[in-house]
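The complex appears here minus one protein chain, its other protein chains still in place.
Chain lettering (A, B and C) follows the sequence in which the chains are written, and residue indices restart at 1 in each chain.
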Amino acid sequence: MDFSLSSEQQMIQDSVSRFILNDYDFDTRRKILKSETGYSQKNWDKFAELGWLMLPFTEEDGGLGGSMVDLMLVMEEFGKGMVVEPFIATAVMGGGLIAAAGNQEQKDDYLPRIMAGELQMAFAYAEPQSRYHLNNVATSATETSGEYAISGQKSVILNGNHADILIVAARTSGDQNDNDGISLFLVDATLPSVKRTGYANVDGHQAADIWFENTPALGLLGEKGKALPVIETIIDKATLAVCAEAVGAMQVAHARTLEYAKTRKQFGRTIGSFQAIQHRLVNMFMEHQQAKSILLMAVLKMDSNNGSDAKALSAAKSRIGKAANLVGRETIQIHGGIGMTDEIDVGHIFKRLTTIQFLFGSTDMHTKRFASL
Amino acid sequence: MDFSLSSEQQMIQDSVSRFILNDYDFDTRRKILKSETGYSQKNWDKFAELGWLMLPFTEEDGGLGGSMVDLMLVMEEFGKGMVVEPFIATAVMGGGLIAAAGNQEQKDDYLPRIMAGELQMAFAYAEPQSRYHLNNVATSATETSGEYAISGQKSVILNGNHADILIVAARTSGDQNDNDGISLFLVDATLPSVKRTGYANVDGHQAADIWFENTPALGLLGEKGKALPVIETIIDKATLAVCAEAVGAMQVAHARTLEYAKTRKQFGRTIGSFQAIQHRLVNMFMEHQQAKSILLMAVLKMDSNNGSDAKALSAAKSRIGKAANLVGRETIQIHGGIGMTDEIDVGHIFKRLTTIQFLFGSTDMHTKRFASL
Amino acid sequence: MNLNFSTEETDFQQEVRQFLQDKLPKDIAKKTKDGLHLSKDEYVQWQQILHAQGWSAPNWPVEHGGTAWTPTQKYIFANECAKAGAPDVIPFGLKMVAPIIYTFGNEEQKQRFLPDILASNVWWCQGYSETGAGSDLAGLKTTAVRDGDEYVVNGTKTWTTLGQYADWIFCLVRTGAPSAKNQEAISFLLINMHDPKITVSPIVLIDGKPEVNEVHFDGVRVPAENLIGVEGQGWTYAKILLSHERTGIARVALSKERLVQLKELAQGSPDGANKLLDDPIFAQKVADVEINLLALEYTELRTLSAISTGQAPGPESSILKIVGTQVIQAIDELYVEAAGYYSMPFVPHQFEDDFEGQHIGSDMEANTALRYFNNRKASIYGGSNEIQTNIISKAVLGL
Partner (left out) sequence: MNLNFSTEETDFQQEVRQFLQDKLPKDIAKKTKDGLHLSKDEYVQWQQILHAQGWSAPNWPVEHGGTAWTPTQKYIFANECAKAGAPDVIPFGLKMVAPIIYTFGNEEQKQRFLPDILASNVWWCQGYSETGAGSDLAGLKTTAVRDGDEYVVNGTKTWTTLGQYADWIFCLVRTGAPSAKNQEAISFLLINMHDPKITVSPIVLIDGKPEVNEVHFDGVRVPAENLIGVEGQGWTYAKILLSHERTGIARVALSKERLVQLKELAQGSPDGANKLLDDPIFAQKVADVEINLLALEYTELRTLSAISTGQAPGPESSILKIVGTQVIQAIDELYVEAAGYYSMPFVPHQFEDDFEGQHIGSDMEANTALRYFNNRKASIYGGSNEIQTNIISKAVLGL
């Protein structure tokens, strides 16, 4: 049993950490958010250049054999800078689905371009009625002489507005809630029959609602009708990524709040000298430590189980969601008015910690899933 | 809208309050608990003499027309002294069932003796498997030429060991979980076919497990097979009584803790001068105030609805259960070691506040019931 | 004890209902129910409708335009307004500066200011907080130096809600020497916002809205006749007002209405094959909040009952603000949860009247996160919950 990092892992962590420190300060991030695309192509090129986009892929697929530990290291640092570039959408989910379900031709076609930073991806899975139920798919794909045409609506798809290629979960058979009958399709996002309404989410991440109307697919990805387990595994991996991000974000939130409490004066004393505030800062600290621990648990269990352990993952999402909730709320409350402003980072951390609680399944949903497994 | 007490109500409150102050101090209560019966016959006589045993009954039934407000006033004061005499078992539940369901002959036979303090009663409803589901009754009553014989087990029946007369819920038809088919029977508790194992509960109240084996009933109480609504109403009334008791107990718990915090010194200061303790004492105070408010809500709604309002009652039990939990735990924690000892009252208040959370349905059960109504 | 309304009260309830049905503009009601920000014009429109009815200032003394309602009537009015979707009146004029003017102002000031406040002809804002003087107002630094018949005001006020619309601002300013005891150095001054030496800079909050502002005073000359009461008593006046106004501080009526809507939203929110409200965990959380709100309502009613029977409000009244904000924020969280993925998109333009594009989620869903973020302020402003807790600890528990 050993929780220390290997030298390779230490290198990854240092490299991302340096990037956040040097190239992703709060003002830079604000400018990125206000730019036309809402993310920085320059940063994306850098991610590719530094090999981070290769981390989620095995060496066999041309990647760096990235484990969950690697993913955790990257995302925890990303969380500290609140990185909005679509790493999860493109590299973890988009590329991950092709690596998991694609045939050799598809892999050869897409993966090198993803790892080179030349291709933006999005995974179109959620629908207005599905909430967090991955088996609830109304979007349909009908086959005519080997070609598939897709119709339906997808909700709040991360990077959906910037993706070149969409991977769409659509039903090829069965009823709306059946586990069987869901298939994955590669779709050219620029087709006129793909209608996209893009927007930024409250946390600054780009997303879109997408409508398909008899949209021809580029091809089937993986086995027809058997996509659900693949989808679950990749959503779990993306969930792990946001869990790690939340742990990084909480660390910054706590550090900022602690720093503020040590300097801000009220009634002639620093507010950190008031015992009630001290105890709440300790409570935030404990929440962050517990979140960090359960993240480690999930990472190690997933890594020792071929990248998948739904029970461990759901435990982590549940516990980290609770911690994110408390740490986020307390960060604002202890900062007072200044924490409510758009001008400083804590409000933005709070917003990201809020969306993470609901992204890929709420805290309660994951608690329930943990208990059921 | 007026929440002030009428002069009659003020008199009741004063009278019970004086009794607690003068005749029911903590040492007296300890002696009562250690006595053979575990309650005081002298006090019981006094309850009768002062007319308190008449309060739950209408004037038509020979009582004092007691409303829920009256019941609240008595029980809130009882809570301040942690009274263990079987007021709820005998007067509220036992007498209440006869008043609600009995025929004139039964009323004439039992009610005067109950109000005079000459008869002890118990309501045998819960069973090992029923938990808080009043419709779950396995105990059966079989009829042979107009006579009923009862067989089955009843669990943790308050005052079950001292009752002269038991009222037993037994199934005369239907399956174990049917709403229909439950009947009430009057049973002579001293019959040899009634096997009773008595004990004190952790809160000092007397109770018993009771086994019936072909026990002949004294008679059917109310309509055959239609007892469930009557049972629900009387259990709700008993629940309101313990809610009021809890509100009284919380008031004492908070007062004791506040007093302790103002006098106990650590590190050269009173512990009440530490802000973290101050904020927790405020929190306890707010819980008690909210509990008091929702009690009032339930009392007034039940009184304005013929003594029954399940939704209001369940709201009160739920909220008061939460408050009792927090106030009880904090009372012990802020007292520290001394609060853990049998020697002073706060540990006993904590125990009673604990059992009340589960008596007549847990906090969660009542929350769920509230939502379903 | 008696929970029932009298015949007069029932009649009054009917009258309020009828008024709201006839006079409350439908578009304003819809925006309010969806938790959207109203424009200045919309606020003024509604407040002038109230004024036309004689109901714009229920708490004022009758001689200045108050209604002489009993606490129960105020309770009925607040409940009916919330149910109908009437927006809150902007408090700075009608509820904050007016009581100070009619209590501590001179006759000339009353004549000059109160009628326009009553009629919502003039928009007021509040100049209390400063950077470095938030919960601890005594530390404020804006100065007003007497020069002949004028005060010269320098400094910066912050968190000035809706100050961008204001015609007038009421300020706590430091008139005494910096060495003077805090309480005796602070005065209460009314300042015309149209003075060119005043600049207003918006502060964008985390919901993306410029709801609050910084107000900079750069040598603004204010006639001494705009001083309320006695120099050096400003802090006393402000404090008396704070402890005076209890009705409605718990926001019970609003929270009740929002819970009704939340349950509608959750009843309509699909959750895979089911409805979200059928999820036992979610339903339990909603019930918990609903029950706590019910308790809070009776805590407020206990206070009102004490007042209406001539007693002083008991210690229970001290918890109204804290528990009220806890309930508001708990409801906000449940809304976000109910909206699920549709709590995430930041699409403020879709709430504009002239927006014609594709709506993302329902308006109620799309607004949940913004409202959640905005309402974090509820436990911060007007005396943070920590300050409220300290007050209860000291004043009620004697610690």
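By our rule, contacts are C-beta pairs under 8 Å (C-beta built on N, C-alpha and C of every residue); 3 or more make two chains touch, one makes a residue touch a chain.
What you see is a predicted model; the values in this text were computed from it and never measured.
Undergrad: In the intact complex, which of the presented chains make contact with the chain not displayed?
TA: Output: missing chain touches A, B, C.
Undergrad: If the hidden chain were put back, which of B:Asp61, B:Glu76 or B:Asp209 would touch it?
TA: In the complete complex, the chain left out is touched by residue B:Asp209.
Undergrad: Looking beyond the chains shown, say which of B:Gln106, B:Ser130, B:Thr215 or B:Gln278 touches the absent one.
TA: Of the candidates B:Gln106, B:Ser130, B:Thr215 or B:Gln278, B:Ser130 is in touch with the missing chain.
Undergrad: Looking beyond the chains shown, say which of B:Thr37, B:Thr142, B:Thr197 or B:Asn305 touches the absent one.
TA: Considering all chains, including the one not shown, the answer is B:Thr197.
Undergrad: Just to verify: which one of C:Val230, C:Ile281 or C:Ala395 makes contact with the chain not shown?
TA: The single option touching the absent chain is C:Ile281.
Undergrad: Across the whole complex, list the residues on chain B that are touched by the chain not included here.
TA: On the side of chain B, residues 126, 128-133, 135-136, 155-156, 176-177, 197, 199-203, 207, 209, 265-267, 276-277, 329, 332-333, 336-337, 339-343, 347-348, 350-351, 354-355, 358-359, 362, 364, 367-368 touch the unshown chain.
Undergrad: Tell me which stretches of chain A touch the chain missing from the display.
TA: The list for chain A reads 1-6, 9, 69, 258, 261-262, 272-273, 275, 278-279, 281-283, 285-286, 289-294, 296-297, 299-301, 303-304, 315, 318-319, 364, 367-368, 370-371.
Undergrad: Considering the whole complex rather than only what is displayed, give the residues of chain C touching the chain that is not shown.
TA: 280-281, 284
We take it that only the chains that are shown with their structure count from here on.
Undergrad: CA centre of chain A versus CA centre of chain B: separation in Å?
TA: 53
Undergrad: Using the average of all C-alpha atoms in each chain as its centre, how far is it in Å between chain B and chain C?
TA: Averaging C-alpha atoms per chain gives centres 43 Å apart.
Undergrad: Between chain A and chain C, what is the separation of their C-alpha centroids in Å?
TA: 38
Undergrad: What positions in chain C touch 2 or more of the other chains?
TA: 386, 389
Undergrad: For chain A, what residues touch not just one other chain but two or more?
TA: Within chain A, residues 276 contact more than one other chain.
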